[in-house]
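Only a single protein chain was left out; the remaining protein chains are all shown in position.
Going in written order, the chains are labelled A and B, and every chain counts its residues from 1.
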Amino acid sequence: MNGKILTANFRKQFPGGPEIVADDLRIGGGITVLFGASGSGKTTILRCLAGLEIPDEGEIKFGGESWFQKSGKRKAESGNIFAPPQKRRIGFVPQDYALFPHLSVVDNIGYGLKELPATERTLRVAETLHWLGLEDLEMRRPRELSGGQQQRVALARAVVRRPKLLLLDEPLAALDTPTRLRLRGELRQLLRQLGIPTILVTHDRFEALALGDEVVVLHAGRNVQQGAAPDVFSQPANLAVAEITAVETILSGHILATRDGLATVAVGATRLIALAKDLPPAARAVYVCIRAEDVILIRNDVAQSSPRNHLPATVRELGREGPLVRVTLDCGFSLIALLTQSACEELALQKGEQLFALVKTPQVHLISFAG
Amino acid sequence: MKRVFTSLFASAALLFAAQNEIRAATVTVFAAASLTDSLKQIAAGYEKNSGDKIVFNFAASGTLSRQIEAGAPADIFFSADETKADALEKKGLLVRGTRKSLLGNSLVIVTPTDAAAIHSPAEFTNAVVQHIALGEVKTVPCGTYAKAYLEKLSLWSAIENKVVPCESVRAVLAAVESGNVDVGFVYKTDAAISKKVQVAYEVPAADAPKISYPVALIKDAPQPDAAKKFIGYLDSDAATAVLFKQFGFIVLTSPTTE
Partner (left out) sequence: MSGVEWQLVGFSLRMALTSLLLILPVGLALAWWLARKNWPGKALVETLVSLPLVLPPVVTGLLLLQLFGRRGLVGSWLHSTLDCDVVFTWRAVVIALAAMSLPLFVRAVRTAFEEVDVKFEQLARTLGAGEWRVFFTITLPLAKRGVLAGTLLAFARALGEFGATIMVAGNIPGRTTTLPVAIYQAVENGEDAHAWTLAGVSAVIAFAAVFISEKLLRRKT
């Protein structure tokens, strides 16, 4: 990861509502995901970075430029800086794309290229249309496009200016589920190809995993944890983050084969069976995600049972969390299971015990990443 | 609550009854605008002595005759020129034998008090005179007189495009007072009551058209008897003659016209 290119420290109080705080937010090149539940402040922070909302006080610096500076003291009027969106050279894609309804696709995309001479503008637009596969849609109006097409046009419009920073607000949220899953991989590829530092907002943890190099977790209007995607999800800094991320086991895996809609994944020496749907055909490297509550423990392996994944496991740790017990298992890799206190007692779990962990195929989530 | 309503109702009933008890009549007079101040003063004195009430409608004589033709409930018509009365008479709207020409007047050219002096109508053609206020020639007798005068001087066509028509002679006066026009034609009597205009030139009687103010009883007047009484008071009564003269009118002693 490159050095940090954006630093932000600001707060914004909504009258009668929440206070959103960017607490020493540092963002590097690559794709950074702002991840959190709805209402956690992600969109506000994104819009403040875009210059579409103005924080009450704080500062935002990008590259060597100061985009925003306002001291909390009322009297200090001088020294306040606010660079409007026009000056920030950003590309912004809101959740509903906001394509200009009165302009064609070509005019939408070309809108930001006014400074360029006409010939160059046409060239760039054509280039971008081609890159995003939008050639046949040039003269269409936004209302004549499908959701996926609108998303691409919105992206095209944002990137055609070669912005220094790309800001995407829930880029896949407006799409229906099948399209969303399909485009998730495409989007990652596109963003990688672009190479523009990107900040992306999502509330979907699988999207965060799939798209982000770095993930910033937001909770109650504040950024609480930041790090590489799998690290943040597997090692939540605190209970709050854990509740948000809600995926306890995240492993790197490697697809060995796919057949009949099922994929065989190797995690270390262990083989897991997962669903192969929504995976790009040539996918090899994947994150394997298993939620702790999806792990079933049994003492004696039963020959015939429905879950396809039977993993010999050794109990390493037991930790009480209220009425539940968090069991850390060693199956050749670290697997977390969540059991009730009474279940634990019934199974007479102790450290070092050997038993079997069962996970149903659909509960082994695979997230492909291009590495 | 009931008591309040009862007493209110009783008072109203009494008032209605009382109205019918009043014997005094209300006489409605449609008079030329130039008569505004003089007639009001005369009427005030008359009301005290007779017990009748006089109600006025002052406007350009043309406007008034139009209203009378349309059936306005007026008793007396006091016009600033004979033609308007002629028109009504032709239509049989004036009671025969009641028409009398009571007053005369002089035409004057006025300018705002702070404006450059104008010495004669010939100066109207100068560039410094941009707007000339005149009564609307079809409805305002003063305007008709002024146009006739200017035509007599062969000046009308030269200055026609500077003319600003106004709806009554008092409107002409107001326009000159405001300073928005450079000169205006009003009666001497109008100029006399205004402090914001100065008389630049008085049209000599020989050059001016004959200005004559007839008064008449309107046919189907609501209060013919009281109206006749008032007309009598206006005509040749020493007190009124003095008053009219005070305002600057010329009191005619011509006999009743047929």
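In this text, a contact is a pair of C-beta atoms (placed from the backbone, for glycine too) under 8 Å apart; a residue touches a chain by one contact, two chains touch by 3 or more.
The shown structure was predicted, so the numbers you read here are calculated from the model rather than taken from an experiment.
If you put the hidden chain back, the residue from A:Phe92, A:Phe206 or A:Phe233 that touches it is A:Phe92.
Annotation: of B:Ala25, B:Ile68, B:Cys166 or B:Leu234, B:Cys166 touches the absent chain (contact as defined above).
Among the residues B:Val181, B:Ala200, B:Ile218 or B:Leu243, only B:Val181 touches the chain that is left out of the figure. When the whole complex is considered, the residue among A:Ile20, A:Ala50, A:Leu155 or A:Leu251 that touches the unshown chain is A:Ala50.
Counting the whole complex, the residues of chain B in touch with the unshown chain are 62-63, 66, 69, 130-131, 136, 138-139, 161, 163-167, 178-181.
For chain A, the list of residues touching the undisplayed chain reads 50-52, 84-86, 88-92, 94, 96, 98, 100-102, 111-112, 114-115, 157-158, 161.
Convention: only the chains that are shown with their structure count from here on.
Inter-chain centre distance (chain A to chain B, centres taken as mean C-alpha positions): 90 Å.
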